[in-house]
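Every protein chain of the complex appears in place save one, which is left out.
So, chain A:
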Amino acid sequence: MTVLLLAEVTDGALNTDATAKAMSAAKMLGDVVILCAGATAKDAADEAATLGASKVLLAEDDVLGHRLAESTADLIVSLAGDYDHIVAPATTGAKNVMPRVAALLDVMVISDASAVFDADTFERPIYAGNAIQTVKSSDAKKVITFRTSTFEPVKASESSAIESVAVPASSSLSEWVEDKVAVSDRPELTSAGVVVSGGRGVGSEDDFKLIEGLADKLGAAVGASRAAVDSGYAPNDWQVGQTGKVVAPDLYVAVGISGAIQHLAGMKDSKVIVAINKDEEAPIFQVADFGLVADLFDAVPELTEKL
(Lines give C-alpha, C1' and ligand atoms only; values in the text may rest on other atoms or scores of the structure.)
Protein backbone atom coordinates (compact mmCIF):
# COMPACT_ATOMS: atom_id res chain seq x y z
CA MET A 1 0.00 0.00 0.00
CA THR A 2 1.20 3.49 -0.76
CA VAL A 3 0.19 6.59 1.11
CA LEU A 4 0.27 10.17 -0.13
CA LEU A 5 0.84 12.62 2.72
CA LEU A 6 0.07 16.28 2.11
CA ALA A 7 2.77 18.13 4.03
CA GLU A 8 1.84 21.25 5.98
CA VAL A 9 3.54 23.98 3.95
CA THR A 10 2.82 27.63 4.69
CA ASP A 11 4.51 30.38 2.71
CA GLY A 12 7.18 27.99 1.52
CA ALA A 13 8.09 26.68 4.97
CA LEU A 14 7.38 23.20 6.31
CA ASN A 15 5.50 22.87 9.57
CA THR A 16 7.77 20.02 10.55
CA ASP A 17 6.01 19.12 13.79
CA ALA A 18 2.54 18.68 12.26
CA THR A 19 3.92 16.88 9.21
CA ALA A 20 6.12 14.57 11.29
CA LYS A 21 3.18 13.66 13.53
CA ALA A 22 0.96 12.84 10.55
CA MET A 23 3.91 10.89 9.16
CA SER A 24 3.95 8.54 12.14
CA ALA A 25 0.25 7.82 11.56
CA ALA A 26 0.76 7.44 7.81
CA LYS A 27 3.63 4.96 8.25
CA MET A 28 1.24 2.51 9.92
CA LEU A 29 -0.54 2.30 6.56
CA GLY A 30 2.38 1.62 4.23
CA ASP A 31 5.12 3.37 2.28
CA VAL A 32 4.65 7.10 2.40
CA VAL A 33 5.22 9.66 -0.34
CA ILE A 34 5.17 13.23 0.94
CA LEU A 35 3.72 16.01 -1.21
CA CYS A 36 5.03 19.54 -0.69
CA ALA A 37 2.94 22.09 -2.55
CA GLY A 38 3.14 25.85 -2.69
CA ALA A 39 4.14 28.87 -4.74
CA THR A 40 7.57 27.91 -3.45
CA ALA A 41 8.10 24.65 -1.62
CA LYS A 42 11.69 23.63 -2.31
CA ASP A 43 12.93 24.35 1.21
CA ALA A 44 9.93 22.55 2.62
CA ALA A 45 10.65 19.55 0.41
CA ASP A 46 14.31 19.47 1.53
CA GLU A 47 13.15 19.40 5.11
CA ALA A 48 10.38 16.86 4.43
CA ALA A 49 12.97 14.61 2.82
CA THR A 50 14.35 13.88 6.29
CA LEU A 51 11.10 12.37 7.58
CA GLY A 52 11.50 8.84 6.22
CA ALA A 53 9.33 9.02 3.09
CA SER A 54 10.05 6.75 0.12
CA LYS A 55 10.17 9.98 -1.89
CA VAL A 56 9.07 13.58 -1.75
CA LEU A 57 6.98 15.18 -4.49
CA LEU A 58 7.55 18.86 -5.08
CA ALA A 59 4.75 20.89 -6.69
CA GLU A 60 5.65 24.55 -7.16
CA ASP A 61 3.35 26.96 -8.91
CA ASP A 62 1.83 30.33 -8.12
CA VAL A 63 -1.65 28.81 -8.17
CA LEU A 64 -0.66 26.73 -5.13
CA GLY A 65 0.30 29.78 -3.11
CA HIS A 66 -1.58 30.46 0.12
CA ARG A 67 -2.95 26.93 0.13
CA LEU A 68 -6.08 27.82 -1.84
CA ALA A 69 -8.37 24.82 -1.66
CA GLU A 70 -9.41 24.55 -5.28
CA SER A 71 -5.96 24.32 -6.87
CA THR A 72 -4.50 22.21 -4.08
CA ALA A 73 -7.38 19.73 -4.33
CA ASP A 74 -7.00 19.54 -8.13
CA LEU A 75 -3.30 18.79 -7.71
CA ILE A 76 -3.94 15.99 -5.21
CA VAL A 77 -6.65 14.47 -7.39
CA SER A 78 -4.27 14.50 -10.36
CA LEU A 79 -1.86 12.38 -8.31
CA ALA A 80 -4.44 10.22 -6.53
CA GLY A 81 -4.36 7.25 -8.93
CA ASP A 82 -1.14 5.90 -7.42
CA TYR A 83 -2.30 5.84 -3.81
CA ASP A 84 -4.62 3.89 -1.52
CA HIS A 85 -4.55 6.48 1.22
CA ILE A 86 -4.36 10.26 0.96
CA VAL A 87 -3.66 11.80 4.32
CA ALA A 88 -2.69 15.05 6.06
CA PRO A 89 -2.34 16.49 9.55
CA ALA A 90 -5.69 17.92 10.71
CA THR A 91 -4.73 21.58 10.39
CA THR A 92 -7.12 24.27 9.14
CA GLY A 93 -5.23 24.16 5.83
CA ALA A 94 -5.83 20.44 5.36
CA LYS A 95 -9.40 20.55 6.68
CA ASN A 96 -10.08 23.07 3.95
CA VAL A 97 -8.64 20.87 1.21
CA MET A 98 -9.13 17.20 2.11
CA PRO A 99 -12.96 17.00 2.13
CA ARG A 100 -12.87 18.65 -1.28
CA VAL A 101 -10.41 15.99 -2.46
CA ALA A 102 -12.59 13.23 -1.01
CA ALA A 103 -15.75 14.44 -2.76
CA LEU A 104 -13.89 14.79 -6.08
CA LEU A 105 -12.88 11.12 -5.66
CA ASP A 106 -16.40 10.18 -4.53
CA VAL A 107 -15.23 8.90 -1.15
CA MET A 108 -15.96 9.96 2.44
CA VAL A 109 -13.36 11.86 4.37
CA ILE A 110 -12.26 10.62 7.77
CA SER A 111 -11.66 13.81 9.74
CA ASP A 112 -9.44 14.08 12.79
CA ALA A 113 -8.53 10.40 13.10
CA SER A 114 -6.87 9.73 16.43
CA ALA A 115 -5.78 6.10 15.93
CA VAL A 116 -5.11 3.64 13.11
CA PHE A 117 -6.28 0.05 13.60
CA ASP A 118 -5.73 -1.29 10.09
CA ALA A 119 -5.78 -0.04 6.51
CA ASP A 120 -9.56 0.53 6.64
CA THR A 121 -10.29 1.07 10.32
CA PHE A 122 -9.73 4.25 12.27
CA GLU A 123 -10.73 5.87 15.51
CA ARG A 124 -12.05 9.41 15.74
CA PRO A 125 -13.47 11.54 18.52
CA ILE A 126 -17.04 12.82 18.05
CA TYR A 127 -19.32 15.04 20.16
CA ALA A 128 -16.43 17.25 21.26
CA GLY A 129 -14.47 14.19 22.34
CA ASN A 130 -17.26 12.92 24.60
CA ALA A 131 -17.45 9.76 22.53
CA ILE A 132 -14.87 7.86 20.53
CA GLN A 133 -16.02 6.19 17.36
CA THR A 134 -14.35 3.38 15.43
CA VAL A 135 -15.12 3.52 11.72
CA LYS A 136 -14.34 1.07 8.94
CA SER A 137 -14.22 2.53 5.47
CA SER A 138 -15.55 0.67 2.44
CA ASP A 139 -14.22 3.29 0.02
CA ALA A 140 -11.62 2.38 -2.57
CA LYS A 141 -9.40 5.22 -1.43
CA LYS A 142 -9.21 6.59 2.06
CA VAL A 143 -8.89 10.32 2.58
CA ILE A 144 -7.91 11.06 6.16
CA THR A 145 -6.79 13.92 8.38
CA PHE A 146 -4.90 12.93 11.52
CA ARG A 147 -5.29 14.70 14.83
CA THR A 148 -1.71 15.70 15.53
CA SER A 149 -2.03 15.80 19.32
CA THR A 150 -2.33 12.00 19.50
CA PHE A 151 0.70 11.05 17.42
CA GLU A 152 4.40 11.42 18.24
CA PRO A 153 6.49 13.04 15.51
CA VAL A 154 8.76 10.65 13.54
CA LYS A 155 12.47 11.09 14.08
CA ALA A 156 14.60 12.50 11.30
CA SER A 157 16.10 9.83 9.06
CA GLU A 158 18.12 9.47 5.87
CA SER A 159 17.27 11.83 3.09
CA SER A 160 14.76 10.71 0.46
CA ALA A 161 14.76 11.72 -3.19
CA ILE A 162 12.79 14.75 -4.34
CA GLU A 163 10.83 14.64 -7.59
CA SER A 164 9.00 17.52 -9.26
CA VAL A 165 5.42 16.99 -10.39
CA ALA A 166 3.26 18.84 -12.90
CA VAL A 167 0.63 21.22 -11.54
CA PRO A 168 -2.82 21.31 -13.18
CA ALA A 169 -3.95 24.67 -14.57
CA SER A 170 -5.69 26.98 -12.12
CA SER A 171 -9.46 26.97 -11.91
CA SER A 172 -9.23 30.62 -10.77
CA LEU A 173 -12.29 30.26 -8.55
CA SER A 174 -10.57 31.98 -5.68
CA GLU A 175 -7.92 34.57 -5.16
CA TRP A 176 -5.80 35.40 -2.18
CA VAL A 177 -6.11 38.90 -0.74
CA GLU A 178 -4.14 39.03 2.51
CA ASP A 179 -2.98 37.20 5.60
CA LYS A 180 -3.05 38.62 9.09
CA VAL A 181 -0.52 36.57 10.93
CA ALA A 182 0.97 37.55 14.25
CA VAL A 183 4.63 36.71 14.57
CA SER A 184 5.67 35.54 17.97
CA ASP A 185 8.81 34.21 19.62
CA ARG A 186 6.73 31.83 21.69
CA PRO A 187 6.44 28.16 20.82
CA GLU A 188 3.62 27.16 18.52
CA LEU A 189 0.44 26.15 20.36
CA THR A 190 0.05 22.64 18.95
CA SER A 191 3.69 21.65 19.42
CA ALA A 192 4.47 23.35 22.74
CA GLY A 193 5.40 21.29 25.78
CA VAL A 194 3.64 23.76 28.06
CA VAL A 195 0.51 25.80 27.36
CA VAL A 196 -0.91 28.57 29.56
CA SER A 197 -4.47 29.54 28.64
CA GLY A 198 -6.68 32.36 29.83
CA GLY A 199 -10.44 32.64 29.80
CA ARG A 200 -13.15 35.20 30.28
CA GLY A 201 -12.09 35.51 33.93
CA VAL A 202 -8.97 37.38 32.81
CA GLY A 203 -11.30 40.26 32.03
CA SER A 204 -9.46 42.33 29.40
CA GLU A 205 -6.85 42.31 26.66
CA ASP A 206 -4.55 44.26 28.95
CA ASP A 207 -4.84 41.77 31.75
CA PHE A 208 -4.08 38.96 29.31
CA LYS A 209 -0.46 40.13 29.74
CA LEU A 210 -0.59 38.30 33.08
CA ILE A 211 -1.21 35.06 31.18
CA GLU A 212 1.52 35.88 28.70
CA GLY A 213 3.94 36.67 31.54
CA LEU A 214 3.35 33.29 33.14
CA ALA A 215 3.69 31.63 29.75
CA ASP A 216 7.01 33.33 29.08
CA LYS A 217 8.30 32.26 32.49
CA LEU A 218 7.46 28.66 31.58
CA GLY A 219 8.61 28.89 27.96
CA ALA A 220 5.02 28.12 27.08
CA ALA A 221 2.60 28.82 24.26
CA VAL A 222 -0.44 30.92 25.08
CA GLY A 223 -3.96 29.63 24.59
CA ALA A 224 -7.42 31.01 25.22
CA SER A 225 -11.02 29.97 25.63
CA ARG A 226 -13.59 30.89 23.05
CA ALA A 227 -15.07 33.44 25.43
CA ALA A 228 -11.68 35.16 25.75
CA VAL A 229 -11.30 35.28 21.97
CA ASP A 230 -14.89 36.43 21.39
CA SER A 231 -14.35 39.20 23.93
CA GLY A 232 -11.26 40.37 22.08
CA TYR A 233 -8.76 39.51 24.83
CA ALA A 234 -6.86 37.13 22.56
CA PRO A 235 -6.52 36.44 18.81
CA ASN A 236 -8.57 33.68 17.15
CA ASP A 237 -5.60 31.40 16.54
CA TRP A 238 -5.11 31.00 20.30
CA GLN A 239 -8.47 29.32 20.79
CA VAL A 240 -8.26 25.84 22.28
CA GLY A 241 -11.23 23.50 22.01
CA GLN A 242 -13.72 21.59 19.92
CA THR A 243 -13.63 24.21 17.21
CA GLY A 244 -10.19 25.61 17.91
CA LYS A 245 -6.87 23.87 18.35
CA VAL A 246 -6.44 20.54 20.06
CA VAL A 247 -3.40 20.38 22.30
CA ALA A 248 -1.89 17.73 24.55
CA PRO A 249 1.17 19.31 26.18
CA ASP A 250 3.04 17.96 29.20
CA LEU A 251 1.59 20.81 31.24
CA TYR A 252 -1.60 22.82 30.61
CA VAL A 253 -2.46 25.70 32.90
CA ALA A 254 -6.06 26.97 32.65
CA VAL A 255 -6.60 30.38 34.23
CA GLY A 256 -10.06 31.90 34.64
CA ILE A 257 -11.57 29.21 32.43
CA SER A 258 -14.74 27.46 33.63
CA GLY A 259 -14.15 24.21 31.76
CA ALA A 260 -17.05 23.92 29.30
CA ILE A 261 -17.04 20.63 27.39
CA GLN A 262 -16.13 22.49 24.21
CA HIS A 263 -12.97 23.77 25.89
CA LEU A 264 -12.13 20.43 27.50
CA ALA A 265 -12.34 18.86 24.03
CA GLY A 266 -9.18 20.71 23.12
CA MET A 267 -6.99 20.05 26.17
CA LYS A 268 -8.14 17.13 28.28
CA ASP A 269 -5.44 14.80 26.94
CA SER A 270 -2.72 17.03 28.40
CA LYS A 271 -0.40 15.16 30.77
CA VAL A 272 -0.70 17.47 33.76
CA ILE A 273 -3.53 19.98 34.05
CA VAL A 274 -3.49 22.90 36.46
CA ALA A 275 -6.58 25.04 36.99
CA ILE A 276 -6.73 28.42 38.68
CA ASN A 277 -10.27 29.62 39.23
CA LYS A 278 -12.00 31.54 42.01
CA ASP A 279 -15.11 29.36 41.79
CA GLU A 280 -14.50 26.04 43.52
CA GLU A 281 -17.49 24.58 41.66
CA ALA A 282 -15.98 25.28 38.22
CA PRO A 283 -16.04 22.09 36.10
CA ILE A 284 -12.42 22.61 35.09
CA PHE A 285 -11.46 21.25 38.55
CA GLN A 286 -12.92 17.87 37.56
CA VAL A 287 -10.18 17.36 34.99
CA ALA A 288 -7.39 19.20 36.80
CA ASP A 289 -4.57 17.30 38.48
CA PHE A 290 -3.88 20.36 40.61
CA GLY A 291 -6.57 22.90 41.30
CA LEU A 292 -6.06 26.23 43.01
CA VAL A 293 -9.18 28.07 44.16
CA ALA A 294 -7.99 31.67 44.05
CA ASP A 295 -8.35 35.04 42.43
CA LEU A 296 -6.16 34.90 39.35
CA PHE A 297 -5.02 38.48 39.87
CA ASP A 298 -3.31 37.33 43.10
CA ALA A 299 -2.34 33.81 42.11
CA VAL A 300 -0.86 34.36 38.65
CA PRO A 301 1.66 37.09 39.60
CA GLU A 302 2.68 35.05 42.65
CA LEU A 303 3.08 31.88 40.59
CA THR A 304 5.05 33.71 37.90
CA GLU A 305 7.41 35.01 40.56
CA LYS A 306 7.87 31.71 42.40
CA LEU A 307 8.50 29.47 39.43
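By definition in this document, contacts are C-beta pairs under 8 Å (C-beta built on N, C-alpha and C of every residue); 3 or more make two chains touch, one makes a residue touch a chain; residues count from 1.
Just so we're on the same page, contacts and distances are computed from a predicted model.
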Out of "NAD(P)H-quinone oxidoreductase subunit 3", "Deferrochelatase", "ATP phosphoribosyltransferase regulatory subunit" or "Electron transfer flavoprotein subunit beta", the chain not pictured bears the UniProt name "Electron transfer flavoprotein subunit beta"
Using the document's definition of touch, tell me which of A:42, A:55, A:95 or A:278 contacts the absent chain. A:95
What residues on chain A make contact with the chain left out of this view? 10, 66, 68-70, 73, 91-93, 95-104, 106-112, 121, 124-139, 171-182, 190, 218, 226, 229-230, 235-237, 242-243, 245, 250-251, 261-262, 268, 271-274, 280, 285, 287-294, 299, 302-303, 306-307
